[in-house]
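What follows is a short report on a single structure.
Here the complex is missing a single protein chain, while all its other protein chains stay put.
Letters A, B and C name the chains as they come in the text, with residue numbers starting at 1 for each one.
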Amino acid sequence: MSESENNTRELAFRRLLRAQFGVEGEPEAPLPDDGPLVAREHHKALAKALQAAGWRLYVTCAATHFPAVPGKKPTDATTPECFEVATVLRSVGPGTHVARWRVKLAADETIDSLVRVFVGADWQEREQFDLVGVIFAGHPDLRRLMMPEDWVGHPLRRDYAIDTPHAPWR
Amino acid sequence: MTDTLEELMLNPVIRALFWGLVMVTAVMTVTAWTTWFERKFAGRMQSRMGPTLVGPAGLLQPLADAAKLLQKEDLIPDSADRFLFNLAPILTVGFALGVAAVVPFTPDILAADLDVGVLWLLALSGLMVFPTWLGSWASNNKYSLISAMRAVAQGISYEVPMVLAIMVPVIMTGTLSLSDIVADQVKNGWLIYRMPFTGFFAFLVFFLAGLAEANRIPFDIPEAESELVAGPTTEYTGMKFGLFYMAEYIHTLLSSAICAAVFFGGWDGPFAPGLHWMLAKSVLLFVFLTWVRWSFLRFRSDQLMDICWKYAVPATLALIPITALYTVWHGGAR
Amino acid sequence: MAVNESDRSFDHPLYETLERFPGLDLATTAVDKVLTWGANNSQWIFPMATSCCGIEFMAAAASLVDLDRMGSITRGSPRQSDLMVVAGTITVKMAPRVKRLWDQMPEPKWCIAMGSCAISGDFYRDIYSVIPGIDVAIPVDVYIPGCPPNPEQLMAGMLRLQEKVNLKRAGLWSPPETRPETGKTIEPAIKRLLQAGRDERITAAQLDQAMSLMLPAVDLPPRPEPEPEPTAEADAGTTEAPAAPATPDGGHHE
Partner (left out) sequence: MTPVALARAPWPDPYLNVDDYDPEADLMVINLGPQHPSTHGVFRVVLYLDGEIIIKAIPHPGYLHRGVEKLCEKLTYAQITPIVDKNDYVAPMLNEQAVNMAFEKMLGVEVPLRARYMRTILAEIQRVASHLLWLGTFAMDLGGALGGGTSVFMYCFRERESILNLFEDLTGCRFHYNTHTVGGQRHDIPAGWAAKVHQTLEAISQRIPEYETMLEHPIFVRRTKGVGVIDADLALELGLTGPLLRASGVDHDLRRDAPYHIYDQLKDLAVAVESEGDCMARYKVRVKELRESIRIARMLIDNVPEGPISGGRPIKQPGQFKAKGGQVYVGIETPRGELGTYLIAGGGKMGDTPYRLKIRPPSLHALACVPYVFPGHSLSDAVAILGSLDPIMGEVDR
């Protein structure tokens, strides 16, 4: 029973993504293993739609930094710096289903905050802002969560040295 | 030589001084080892050992604590009120020891046989809240301040059922002198089981109020460690803290001694000298107190007030007329 | 950064009083013995329990090992504690608080670094937010290795501390041990870290720190003659009241 429920949810998730949020492919074709890529504008609307459709438990969001990569040959174009924010929601009860999607951001782009949809996004987004430096637009209280308020830099960026000194303590 | 000593002892001033000194020394000494006892007792309750390494069976632990506390640096916070900050620990021990003056251990061992011993007792235990508040407020620490507010609320509230509860023995025996109350019990039976049994309920309320006044669990709201760090003593170091600590134990010990005297017949008992009986009863009550302390959780301050004003005060208010009517019916206090 | 331990001696005013009156100075030895014995056998602990080691500290205070056997109880207020047990990783955000709490403890006071995080930072040593051992902030008397140390080890460490207190009071105090690995500070604990483009400034900063830590070992100054020590008043002046935070971010402890 739980298997079938899971399947139904998975299909519903696929249909929803393809119908309203511009994910390519047949309505019920499998999603990529890495999770579907959703456009930045659809992020908040998708979360709202999923919440209404039963994915009511906010699980997590993970922002990742991809630094600029110079081309292999000097003539090749440099891959620009970018970010990726993955969001995970869950439906509750037997046959729980995990809905996750990714949003790609350029270095200067912001992403809509989900705090007004899921209050649980509050601290997760603050943490990602603190550690990775993604700005969540519309977050009511976007302060650092883990590091001291006066910290410089975002430690989880790939180009941040892990052993950065911090006078006078280290 | 003996004659002169006896003559000297007949002098009331000398006598009071002598017994006062004895009492203070005895109470302080007993208090020190009470801490040892409590730690051992709690240890046994919690399936551990308690102090074992300092002296035989850890018996020297209180001395080590005292030596340690004596040599600690005496810190006074910059923002504290220095005078009141230093005054509070002295007052708290003073008031606690003051109660000892009227506790009748035997007809002879009694520092001051006041005619209004009960009033003295109530007055001093009412004052006990004062140094706590003074010290907390003078520390200029927010945790201390909250604990001071709680202590005052609790102390003043529980004074009411305490006064009302002790009125029951006073009505039944017709005296305000503690030694006379005990003497009456020797003659007519202990108040705890004497008709009309109001003594028993009065004992319960008095005991409860004593717990609350001494800030013992389940009523240790002013110094709730898990909320207020160390309550009134948060800023106190060394021996000043030691004095607060001691005052709490003195207060607890004397509460049990007073309960033993007022409700359990004091020195009354067969086969053994009166002092033994009195001490045995006090110690038993103290053990009971300790037992309660290490088995219960803590109330919240508003629940504490609930218990006081919704249960304890009405109950004692009911006890007094019952006792009075019964006593009058049977021809007044005997 | 390392704390100079010779700054730590504290003479109780009691000794001064004893020395002032003729004849009483004879009692100094006896009094000293009693006080040392007291200080040794009544170590009240302020648990700076931040992480895993804190749980083992709790286990040490619980039934099986029972620190109360040697008269050690835990106090929530630094004012009434003699011994700070730093149990767990100390981060850059936490270190000022630890220092402040240490300053609020009255002399004579002692510190135990429990577990490898408190000793050296363990494998968090090279991480941006972790301080490499609590002894960059406060002087440590006894190091108890382990991740986390067993409760029995903590007990053994407390016995070592008693030995140290005795030696110190008897004037046989030896200079502080330097950490054996101090000289290797510039070498990251995790070899892989070397592969990342390592900033010269980082290396310089770590070398600096290592040198300052090594100072006592490299060139041990003679023990300074006892001169007017900071007395109770002086210390009280430098120590601020712990509470009454004026602002929410006042950085107060309790």
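Heads up, the rule we're going with is that a contact is a pair of C-beta atoms (placed from the backbone, for glycine too) under 8 Å apart; a residue touches a chain by one contact, two chains touch by 3 or more.
Predicted model, so just to flag it, every value in this text is computed and none were measured.
S.K.: The chain left out touches which of the shown chains?
M.R.: A, B, C
S.K.: Among B:Ala16, B:Ala32, B:Met45 or B:Ile322, single out the residue that touches the unshown chain.
M.R.: B:Met45
S.K.: Which of A:Ala19, A:Ala68 or A:Val119 touches the chain that is not shown?
M.R.: Residue touching the absent chain, from the options given: A:Val119.
S.K.: Of the listed residues A:Arg40, A:Arg56 or A:Lys104, which contacts the missing chain in the full complex?
M.R.: A:Arg56
S.K.: Which residue, B:Asp113, B:Asp220 or B:Glu235, contacts the hidden chain when the whole complex is considered?
M.R.: Hidden-chain contact among the options goes to B:Asp220.
S.K.: For chain A, which residues reach the chain that was dropped from this view?
M.R.: Residues in contact with the chain left out: 2, 33-35, 51-52, 54, 56-60, 62, 64, 86, 88, 90-96, 98, 100, 102, 118-120, 122-124, 127, 131, 140-141, 144-148, 155-156, 158, 160, 162.
S.K.: List the chain B residues touching the unshown chain?
M.R.: 42, 45-48, 142-143, 146, 149, 217-218, 220-221, 224-229, 293-303
S.K.: For chain C, which residues reach the chain that was dropped from this view?
M.R.: 48-52, 54-56, 58-59, 62-64, 74, 76, 88-89, 91, 93-94, 97-98, 101, 123-124, 127-130, 147-148, 150, 190, 192-193, 196, 243, 245, 247-250, 252-254
Everything that follows uses one rule, which is that only the chains that are shown with their structure count from here on.
S.K.: What chain lies closest to the overall centre, CA atoms only?
M.R.: C
S.K.: So, what's the distance in Å between the C-alpha centres of chain B and chain A?
M.R.: 63
S.K.: Please tell me the distance, in whole Å, between the geometric centres of chain A and chain C computed from their C-alpha atoms.
M.R.: 43
S.K.: Whole-Å distance, chain B centre to chain C centre, using C-alpha means?
M.R.: A distance of 39 Å separates the two centres.
S.K.: Multi-chain contacts only, two chains or more: what residues does chain C have there?
M.R.: Residues: none.
S.K.: Quick one: which residues in chain B touch 2 or more of the other chains?
M.R.: Answer for chain B, listing residues that touch two or more other chains: there are none.
S.K.: Touching residues of chain B toward chain C in the complex: what are they?
M.R.: Touching chain C: residues 39, 43, 46-54, 58, 60-61, 63-80, 139-144, 225, 229-230, 233-238, 241 of chain B.
S.K.: Can you list the chain A residues touching chain C in their complex?
M.R.: Residue list for chain A touching chain C: 146-149, 155, 160-170.
S.K.: Under the definition above, what is the set of chain C residues touching chain A in their complex?
M.R.: These residues of chain C touch chain A: 1, 92-93, 95, 126-132, 136-137, 188, 193, 196-199, 201-202, 205-206, 209, 249.
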